[in-house]
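With one protein chain held back, the other chains of the complex are shown just where they sit.
In order of appearance the chains are A, B and C, and numbering begins at 1 in each one.
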Amino acid sequence: MALDKNGIAKRIAQELQDGWYINLGIGIPTLVANYVKEGIKIEFQSENGILGMGPFPLEGEEDADLINAGKQTITSLPGASFFDSSMSFAMIRSKKIQLTVLGAMEVSDNGDIANWKIPGKMVKGMGGAMDLVASADNIIVAMQHTNRKGASKLLKKCTLPITGLGCVKKIVTDLAVLDIHPEFGFILKERAPGVSVDEIVAKTDGKLMVPENVPEMSL
Amino acid sequence: MALDKNGIAKRIAQELQDGWYINLGIGIPTLVANYVKEGIKIEFQSENGILGMGPFPLEGEEDADLINAGKQTITSLPGASFFDSSMSFAMIRSKKIQLTVLGAMEVSDNGDIANWKIPGKMVKGMGGAMDLVASADNIIVAMQHTNRKGASKLLKKCTLPITGLGCVKKIVTDLAVLDIHPEFGFILKERAPGVSVDEIVAKTDGKLMVPENVPEMSL
Amino acid sequence: MIRKVITNVEDALDGLEDDMTIMFGGFGLSGIPENAIAAIRKRGTKNLTCISNNAGIDGFGLGILLENHQIKKMISSYVGENDEFERQMLSGELEVELIPQGTLAERCRASGSGIPAFFTPAGYGTEVAEGKEVRVFDGKPHILEHAFEASFAFVKAWKGDETGNLIFKGTARNFNPVMAMAGKITVAEVEELLPAGSLDPNSIHIPGVFVHRIFKGEMFEKRIEQRTVIKRN
Partner (left out) sequence: MIRKVITNVEDALDGLEDDMTIMFGGFGLSGIPENAIAAIRKRGTKNLTCISNNAGIDGFGLGILLENHQIKKMISSYVGENDEFERQMLSGELEVELIPQGTLAERCRASGSGIPAFFTPAGYGTEVAEGKEVRVFDGKPHILEHAFEASFAFVKAWKGDETGNLIFKGTARNFNPVMAMAGKITVAEVEELLPAGSLDPNSIHIPGVFVHRIFKGEMFEKRIEQRTVIKRN
């Protein structure tokens, strides 16, 4: 069965390693914070200016001066720090953040990502996404495998305006976990529980390598 | 009679205007702080990272963590702030400092300055001087009119390695106050008390404009 | 430059004219200069080019300048959550330039640092890079970006002193410091305005040298855009 949003987040959370600084985008990526394994120590960065971001505040303790990049009220954890926007992107561009998780509209089999603009529709802007994808060495995309019309979002070439070139290393969708290899394209690593390889192949447009054995995710 | 170092500093202090931020170089410029007119409010910046620099500390109150760019122990005044070196030169390059006073080995009649290196001698380095002269709109040079051998330090063209081009606006020496005009060169504005125009003319090598009336400095 | 305290918010806008380019601190509605925005609305200055990470919401933040048709162009990184904005943009009434958030911040910081241009990898290969110089450093393409020029920067701080020193609070800091550095005239509104010497010189976020006018904001509504909480059980 295809994963729901929380399932995708849960699978991505398995990638988190002890000691990492992590930036989570808006949407599914934000949910990843709910599934951090016990015993590992990580810090979340939000590009509006906090390291050591904590969970939402208790009712009544919201502070307009303490939000995340999605403009949601948050808290800070012991060891947190606040800083300005130039300092925030200084750490992003200088690769101090070990993992970036973000959503996408399309990803191509060479790792290009499109996630900021649909021609003809109201453009909201790229926010910090272009800075993040241009600099991060470790980017995981969290998204549905297909769009609302059923068309694959894993393509040979992105059709939408690009956010960054050749930067995505891993994709976790409702159907599968895939790595991206500069030569082989998408490499199918895991299937969602009960989802067949055939379904994934049918719903993937870009170059796809399917190993002999594709295990189910263990969630 | 030619001015001594304190006389030069005293004359330069007359240029200070209410509300200015000022950077004083090492040597004679440092002395300017001792002659600030009553009733005007200025702040001294030292490029190692302080705005609102105060006088030397009282004996016994020296703090190794509180020095000026000459490595001298100082104090801070109410309203002071400390900052890092990149912030310090951010304010210098973005012209937030209204006056820069520094020493020189040579100044040319188009405002070039040489004050950091004598070929064949131990070079100590330019410190912050090149950043200061490249960005400051208002630079006053404090120096002796001639070097130890009696040769003029006000030249057609600097013979020593340049610190900055066309940047000096005013010079106060032991003999005179001179402005620098892009077309006319040095313009003699004031004589030190008892010093003749002829002496100044004799000791100035660069192009010099002498107005009909050259008043004595009032100190 | 050192006598900076303004008692009347109208004086803070002295010299603000139609067609100017101005900056506004804030991220979403957090840390925005509410009092200056309200005063600009009242003053009615038109055809403004506004550099601000976001464009407010309907009825608050820059939204109140948009609905009064005072803004000609927005330079931002993200402009969702605003119906009037969308309407004006789609009708062609409002010009919009979208810039990666880190580049936006760095172009402000460059402006306040006397750095006219710098290279960044952000936006290479995208439409953001169109017409811009590309150069490869260490095998990676970068694009050349330039410092902004802004006649005014309006920022909001938590505490300030008479000499213009500013301290921000939490993530309300965001773009405020770099914009404070960048304004030809920087106007800071603060929640608490204190005598010189009240703030720890070691904890100043923006030294007063960057601030030309400072006033205590009459009212800070501090609206929350996304109230997310954990329910008490």
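Rule of thumb we're sticking to: a residue touches a chain if its C-beta (ideal position, glycine included) is under 8 Å from a C-beta of that chain, and two chains touch if they have at least 3 such contacts.
In this text, all values refer to a predicted model and were calculated from it rather than measured experimentally.
Judged over the whole assembly, touch between the missing chain and the shown ones holds for A, B, C. Remark: the omitted chain is touched by one listed residue; of C:N8, C:N47 or C:S203 this is C:S203. One of B:A2, B:V36, B:L165 or B:V197 touches the chain omitted from the figure, and that residue is B:L165. Taking the complete complex into account, A:I42 is the one of A:A2, A:I42, A:M122 or A:M209 that touches the chain left out. Interface note: of A:A33, A:L51 or A:I74, the residue touching the hidden chain in the full complex is A:L51. Within the entire complex, the positions of subunit A that touch the omitted partner chain are 18-21, 41-43, 45, 50-52, 76-83, 86-87, 89-98, 135.
Even with one chain removed from view, subunit C keeps its contact list with that chain: residues 106, 110, 113-121, 135, 137-138, 142, 146, 167-170, 201-203. In the full complex, subunit B makes contact with the omitted chain through residues 46-50, 55-74, 76, 82-86, 88-89, 92-93, 112, 122-131, 134-135, 161-165.
What we mean here is this: only the chains that are shown with their structure count from here on.
Contact with subunit A and subunit C alike is made by no chain in this entry. Across the assembly, the mean Cα position most removed from that of subunit C is the one of B. When every chain is represented by the mean of its C-alpha atoms, the one lying closest to the mean of all protein C-alpha atoms is C. Taking the mean of the C-alpha atoms as each chain's centre, subunit B and subunit C sit 36 Å apart. For subunit A, the set of residues touching two or more other chains is empty. Contact of a single residue of subunit C with at least two other chains is seen at positions 109.
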